[in-house]
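One structure is given below, represented as structure tokens, and several questions about it will come after.
Missing here is one protein chain; the remaining ones are kept as they sit in the complex.
First chain written, first letter: the chains are A, B, C and D, and each begins at residue 1.
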Amino acid sequence: MLKNLINRHSRKVGLDSGTPLYTGDVPKKEVSISLIEYSQLNVEERQVSSISEAMNTCSENNITWINIDGLSNGKIMEDVGSIFKLHPLYLEDMLNTAQRPKFEDCGNYFFVILKMLYYATNKQDLNIEQVSLIVGENIVISIQEDKIGDVFDSVRERIRHNKGRIRKMKSDYLAYSLIDAIVDNYFVILEELGEKVENLETLIIKVPGPKVVEKMHYLKQKIIFLRKSIWPLREVIGMLIREENMLIQANTKIYLRDVYEHTIQVIEIIETCRDMVSGLLDIYLSSISNKLNEIMKVLTMISTIFIPLSFIASFYGMNFKFMPELDWKLGYPLVILVMLLISGTMLIFFKRKRWL
Amino acid sequence: MLKNLINRHSRKVGLDSGTPLYTGDVPKKEVSISLIEYSQLNVEERQVSSISEAMNTCSENNITWINIDGLSNGKIMEDVGSIFKLHPLYLEDMLNTAQRPKFEDCGNYFFVILKMLYYATNKQDLNIEQVSLIVGENIVISIQEDKIGDVFDSVRERIRHNKGRIRKMKSDYLAYSLIDAIVDNYFVILEELGEKVENLETLIIKVPGPKVVEKMHYLKQKIIFLRKSIWPLREVIGMLIREENMLIQANTKIYLRDVYEHTIQVIEIIETCRDMVSGLLDIYLSSISNKLNEIMKVLTMISTIFIPLSFIASFYGMNFKFMPELDWKLGYPLVILVMLLISGTMLIFFKRKRWL
Amino acid sequence: MLKNLINRHSRKVGLDSGTPLYTGDVPKKEVSISLIEYSQLNVEERQVSSISEAMNTCSENNITWINIDGLSNGKIMEDVGSIFKLHPLYLEDMLNTAQRPKFEDCGNYFFVILKMLYYATNKQDLNIEQVSLIVGENIVISIQEDKIGDVFDSVRERIRHNKGRIRKMKSDYLAYSLIDAIVDNYFVILEELGEKVENLETLIIKVPGPKVVEKMHYLKQKIIFLRKSIWPLREVIGMLIREENMLIQANTKIYLRDVYEHTIQVIEIIETCRDMVSGLLDIYLSSISNKLNEIMKVLTMISTIFIPLSFIASFYGMNFKFMPELDWKLGYPLVILVMLLISGTMLIFFKRKRWL
Amino acid sequence: MLKNLINRHSRKVGLDSGTPLYTGDVPKKEVSISLIEYSQLNVEERQVSSISEAMNTCSENNITWINIDGLSNGKIMEDVGSIFKLHPLYLEDMLNTAQRPKFEDCGNYFFVILKMLYYATNKQDLNIEQVSLIVGENIVISIQEDKIGDVFDSVRERIRHNKGRIRKMKSDYLAYSLIDAIVDNYFVILEELGEKVENLETLIIKVPGPKVVEKMHYLKQKIIFLRKSIWPLREVIGMLIREENMLIQANTKIYLRDVYEHTIQVIEIIETCRDMVSGLLDIYLSSISNKLNEIMKVLTMISTIFIPLSFIASFYGMNFKFMPELDWKLGYPLVILVMLLISGTMLIFFKRKRWL
Partner (left out) sequence: MLKNLINRHSRKVGLDSGTPLYTGDVPKKEVSISLIEYSQLNVEERQVSSISEAMNTCSENNITWINIDGLSNGKIMEDVGSIFKLHPLYLEDMLNTAQRPKFEDCGNYFFVILKMLYYATNKQDLNIEQVSLIVGENIVISIQEDKIGDVFDSVRERIRHNKGRIRKMKSDYLAYSLIDAIVDNYFVILEELGEKVENLETLIIKVPGPKVVEKMHYLKQKIIFLRKSIWPLREVIGMLIREENMLIQANTKIYLRDVYEHTIQVIEIIETCRDMVSGLLDIYLSSISNKLNEIMKVLTMISTIFIPLSFIASFYGMNFKFMPELDWKLGYPLVILVMLLISGTMLIFFKRKRWL
């Protein structure tokens, strides 16, 4: 995970700045562009093959949402760049999947880079995918690395069936809805994570073993990476709220504040998870120590009772010619008595020490 | 507790923002609305069945306090929303029990969301309930999740019997009194918590065992959640104090500052509890180590004394034909002497090592 | 200590704000009021029975210092309140011994709440007592919980014998002198504390045992509570320095800055103590581990030498009819030789492992 | 590494400030000066023997980049100083290799001091080399300690072959490109570091041993020094961005912001590495504890089974004349039965304790 993260950066070393290079791990494949055009009265959805086609066919009076799946096709990104007159560095940022969450106001449009999180199909690995939103007047372009992990379906549904306010509002509200969908999705991830933390908790108290430490370690790593991905988002949405660009309307800001609060809650829950996992190590170490103590008690009890007894038995197993006790009639029962006394004393001693 | 917390969020994923959905754990039941109307001269208390009924029957010159128990009835909350022209997002905040403590100034009214804490009837689990206050001119609406855990009785008493300043003041003072009642109640929770911390302390020093670690862990978790619930309150009350809304009068601000100080004290005590519980783990681990050392000392002493003796006994238990010592008359007493010398030397060695 | 602290708060739960209730632990007894009236030329000291008597008999041109010992008599505090027209909440603050250090500017007077620390007569327990100062033009009222632990004697001496500047200055300098006396007294507490820390350090290195952990724990707690009591003082004195009230003259501010620096030094020393006590636990755990290692070495050495020897002895103690070695003339001396060789080898092995 | 670092400082103790003394570890050797002169249309590269020669031969209309390898020749640095009228202290800063990263605006030029990191040829030791950039109108002077570790080749290539924007821009863009090359190179270092962290992780889980702790320790140190070297860079580049010097053009600032973001990412990755290495110690200690437990289990099982059996065997090896069991016909098989019963019981006991 760490190497993976660093590699995304180091793939770019030595290149000129502003070279748009996709640095993610998704294999090169066909890029798909879907377009939704809507106004308060009608919606139209279609697949297009190029950005310019999309731009030509949509009307100025409607809101147009162009969703691009796949970053590996450089041509399409260049088209996006030329239409919005994007600075090459910004284009590079969108393609560089190691980019931190970011907000940039460029006058007639602004763009936001976010991280989308989802569990891989095996429900084990946590994947991070970069999503960029370019928001202009009446247009929103959303750019994803891959189709998998798309969380925008709920937004599409609301547009299609005119649910809620979305069809009555401008492009800034659409952008908000997309950000909200991403942040909302974090809670799904956290639900999974919370379950893992609680499972681990039960496991540690019941069957502490070396496997548990490994699990704990990977969970901790997951939390570190989650934190690293989501932390800057707080600042980004904070900037959106303070932004004075005309594109962001006052009544959308209330919604952005709501998303901002959710982000803070996500961060707080991650911190809580971290605190809890840290606490688990302490429990683990304590229960390991306890187990060792228990083992040692058993060993010590057995040894302490039998070592003296064995000594006595060996003692009377000596072959000296002149050992008067051996000839006594009561020698044998007396030795048995002494042995019983010794073990009795020991047991009382252990009782007092609370080892039994 | 963690999963519980996250679930309250994830129940809302995919819904349109501003959808008023109750996300708490209280089962759906009848919502009850009680109303207290008072002025300096008279008080009237009654149960009403709907918000509009409440609004119609109360006079403009009195202070009206409407208390709603139960959030599951969406209709009532919608009524509240329409009367105050509440933004749908704010209505959602009040219903979303995962909401952080919050203050929002909306011109002709303001609202505050707080967390009320109380121990469940089994005196073990700590419950968190959300309380929202909507404060307008001459009116305060308080909304609770459930009837259990109501801490407003002391305020009701003061209104009924005209104790203190409450009947002479405006709605802002009533709001202050309600907040004060909630914050005051934290001290009751802390009293319980402090007792648990001190009990644990005694337990650890006297009988450290694996059960203690578990207890410590749950106590730590409780403190983490307490902290998480109360921390943002500081900011909320701080905003109330700095607020320039006409609804909050200058002489009420002195009282708010007092509540603010109490909140800081609550947070400081929680931090102190956390420091102390952290310290307990160190004591626990030390006392476990001490115990192990003690066990090992016993084992080592017994082994070190008897292993050489046993060897000697076994030695003279060998069946060689030609072992001259066995035929000596003094062989047996000499061996006993040697054994006594060895055990004596060992005991002196242990004395010096302070193992005895 | 923790419970004690919380109880002081929870005693007030459910009461109306501004109810002046003494929440300390000092039993109810006679309150004593002493008065010192002085100008550059003369001093007069007397006991008075009520505040109004004190106010009537003192001249406007002198500085009057009224010292009240004991908070349990509500009547006197009410008198103080009515003379200065103190807000009921401020009166409550002075009586509430759980109050944090505080400064409040009220125009024609200001008041400061501080914590006085002193060791109980058994030199073990650390007591915290609240001191309130009300400072008006030409008058200072100091209110203490109890007579024990009074640190103002040095100030009284300076007034009586006209030492230093005190008789030439105004009431703000008197207030400064009282604060200075309290802060100076912290160094006495710290001296005691520093000695305890250094004693513990010696103890741990010389005789680490379970008692030491307990001592360490209580010392740590003491430091936590000390820190909690003194930390807010920094802010309070900082506010006094920045204060623009006419009562505080410019040349007194230099003295206040001096006290401010002392407070910072007190806090720094407490932090240093905390760092050192934390470090002690590490030494303790290391020395415990070392001891365990030493014990294990002894056990292992004894076992490793004698277990093989015992085996050989037992071996030749077997009763098989056909064991040719037993009949050899050299069997016995050969076995002894083998045993010596084995123990020699073991000793060399231990030397190499540095166990000897 | 630590001593090395401090020595660089202490070599200067007692000297007058502004004494230009090279404090690095590179042995004294020939300094080499290379010059690249370029405009949008042409490039010229040559080696020069002195700064004044370089200054005389270059045209005012071109951008001139003078790269100096080697700091030990004081003469050349004095020339640089006199041409730019550098304050002696600034000259000293460039020569003092213990200097922190720094930015200073001096009106007609500004200078930046950075740290270049590279692995030594053995791929083990991390070297730190200081690079200073002096940027004036149309001129950039870069000063390195040594030729090894030069990371500017990619920039030279871009100038030579007119790739990207570099030939179209001013000296500020050249300076940016050089800083970018250095920061980009950090990712190569981090790649190496990340790999080491992950290798260590695998090693710890598979074969925890004393060597691993040493490795962990050196890795931790490396991270501490890396952090120390890179942390101030953030501030330096931040100052460059906020700088209002005419030399830094508005459109270059976008590029500087990009480098700024990279620096933050480098710092974040270093922090992540640190968190992970810290976590590794916990795993290590846990797995050591686990191993000890496992060893103790084996010892305890063997001892607990055989000690009682040995006792019984010794018991019937006693030589008392009157031991009736010895003469019974069934004595021997009965003893064997008892022994089997005892070991069976023990095995069941271990099963229950989950030791098997």
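Heads up, the rule we're going with is that a contact is a pair of C-beta atoms (placed from the backbone, for glycine too) under 8 Å apart; a residue touches a chain by one contact, two chains touch by 3 or more.
All figures in this text were calculated on a predicted structure; none of them were measured in a lab.
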item	value
Identified contact with the non-displayed chain, of C:C106, C:L285 or C:L347	C:L285
Hidden partner chain, touching residue among D:Q221, D:N251 or D:T345	D:Q221
Touch residues of subunit C, complete complex, unshown partner	154, 158, 163-166, 177, 180-181, 184-185, 187-188, 190-191, 194-195, 197-198, 201, 205, 254-255, 258, 261-262, 264-265, 268-269, 272-273, 275-276, 279, 282-283, 285-287, 289-290, 292-293, 296-297, 299-300, 303-304, 307-308, 310-311, 314-315, 317-323, 354-355
Chain not shown, touching residues in subunit D	2-3, 5-7, 9-10, 12-19, 87, 89, 93, 98-100, 102, 207, 209-210, 213-214, 217, 220-221, 224-225, 228, 281, 284-285, 288-289, 291-292, 294-296, 298-299, 302-303, 306-307, 309-310, 313-314, 316-319, 323, 325-327, 329, 331-332, 335
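Basically, only the chains that are shown with their structure count from here on.
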item	value
Of all residues in subunit B, the ones touching two or more other chains	285, 289, 292, 296, 299, 303, 307, 310, 314, 317-319, 323
